[in-house]
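Missing here: one protein chain of the complex. Every other protein chain is in place.
Right, subunit A next:
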Amino acid sequence: MDEIEVSLTGSGRGPRSEVLAVGGGNSCETVRSLLPRGLLNSCPAGVASCPASSCPFQSPRWPRLTLLESVLLLGPRPTPSAMEFSELIRTGGAQAKLLRGPEVPPLHGTLCVTGHHLLLSPGPQATSDLWLLLLRSVDSIEKRVSGDSGTITLRCKDLRVLQLDIEGVEATRDIARSIEALSSLESVITSFPFFYRPKGLRLGDAWHFHPPERYYKRVARETNAWRLSEVNEDFSLCPSYPRAVIVPRAVDDDALACCARFRQGGRFPVLSYHHAPSGTVLLRSSQPLTGPQKRRCAEDEELLWAVLAGARPGARGFILDTRSAQAAKQARMTGGGTEARAAYPGWKRLHRPLERGRPLQESFVRLVEACGYLAQSTDCWRSRLEACHWLGHVKEALSTACLAAQAVEREGACVLVHGAEGTDSTLLVTSLAQLILDPSSRTVAGFQELVEREWIQHEAPTFLLFLDCVWQLGHQFPLSLEFGEGLLLALFEHAYASPFGTFLCSSEKERCLCEVRTRTHSLWSGLNQPKEQRKLRNPLYVPSPLAIWPSVEPQSLRLWQGLFLRWTRPNLQR
């Protein structure tokens, strides 16, 4: 008798349901944003504990925590890791065979589970090294027992599918349970980055590489119309914004507080990019909370007015709403909405609906399925690819970014981008528009800075869609990006499971709480090693001051094979 059991990691575990019960109403929003970024399925969290010694509540510098946040991030119980992991590891190890795909020879050895890794140690006669898998990169696990052995199939967040053939039914069950438990541990501070201490890297290095403040200070200095505000120093205005934000000089901190209350999640309009040649700016925010009564907010209106006044006399503005007009209108029923034309003179609203959330997720899942091993037959491959509609999303994202960039460069207009929360499609558009317009964002350092500045908080798979769009730019403009596919692939991997701390947490606030900067290594310090750099750079790169306008014709957009067919592609030289 075969026994099949499928479970998605982290789903249905006790602590999560408790936490969700604690939340409620508005706080549910927060819960969701704190949840880890699962990819093929959203894998919400269990909660583990925090070392008492590092408990930040003592310091006045630390922001106040809600009960809910403290539970989620730090855990209710004191004390550490090793002990606790050992409770979850239910196995001493087993003999196993690892299958990594059709073209790679299988590995035989002893399979062990540690706090953060699954490892396969080949026998003494073997020539190959230890094989390691970060447990956090496991997206789902499927167990199958038959006779006196078992098979575990792991789907990883980097789209790999691994199969483990294990001797012994009990061993299989134990290993599966251990992987399930450990890969769904979502307490930030017990995650691997807090333990990862590679040789040659010093803690704290590279965290100072790309502070957003530096960019903002530069803009403030150059324009005189903008200033750096510390109104969000304790994250009280907007928990998902950084401490430092850049706003029109004419607007004071009290007005900002009002604006924040008028925008969902407190994301009031802030500068995303200053286009020096035209003197105009790209802004981003969340939707205004106009509600069914079409509320207005004088401070918010003044802020946008000040933006135009600061650009140049008579400057115009476009509000680029990433929802359809219909959806924006409907949002009023739930308290949201969009800017009324009469309230914002000089601003014209455009709607460019971009798919997000579930439809985007489903498109991505369909594409991954079509690209997987299980899709043995490649009959009608192109029709199936078309049906996934992923490239359609790529096209829409690039066109919308082009529109924003065009408004800035050709029309000399200011552009405010937002959808509902202003955390996914919005970031996609603002960051792509910068790549199109700004040569410095196409350098390795500039791109890293852009990712740090714009993608502090992101949801899968929008970040992946962003990377795909960047890849399309690189494909269409082979000389224009200083970095190659390697960097994009590295960002993809590290965004979803990484030994580095850069992509941990969903906001600056959480990052401070968890002391990410002092207790983990920055991904950039890893990637900026000379040895790594060689692999990540584009040898054809030639700096050019021009904007790059991508083509969104169907024949110009293509599947990113390096990512989607990475593991099904036989061993080719890259």
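Criterion: contacts are C-beta pairs under 8 Å (C-beta built on N, C-alpha and C of every residue); 3 or more make two chains touch, one makes a residue touch a chain; residues count from 1.
Note that contacts and distances are computed from a predicted model.
A.B. asks: Name the absent chain as its UniProt record does, using one of the following: "Phosphatidylinositol-glycan biosynthesis class X protein", "Palmitoyltransferase", "Nucleoporin SEH1" or "Myotubularin".
C.D. replies: "Myotubularin"
A.B. asks: Out of A:Leu385, A:Cys414, A:Leu527 or A:Ala547, point to the residue that touches the absent chain in the complete complex.
C.D. replies: Residue touching the chain left out of view: A:Leu385.
A.B. asks: Which subunit A residues touch the hidden chain?
C.D. replies: 371, 378-383, 385-386, 391, 478-479, 539-540, 542, 551, 553-556, 558, 561, 565, 568-570, 572-574
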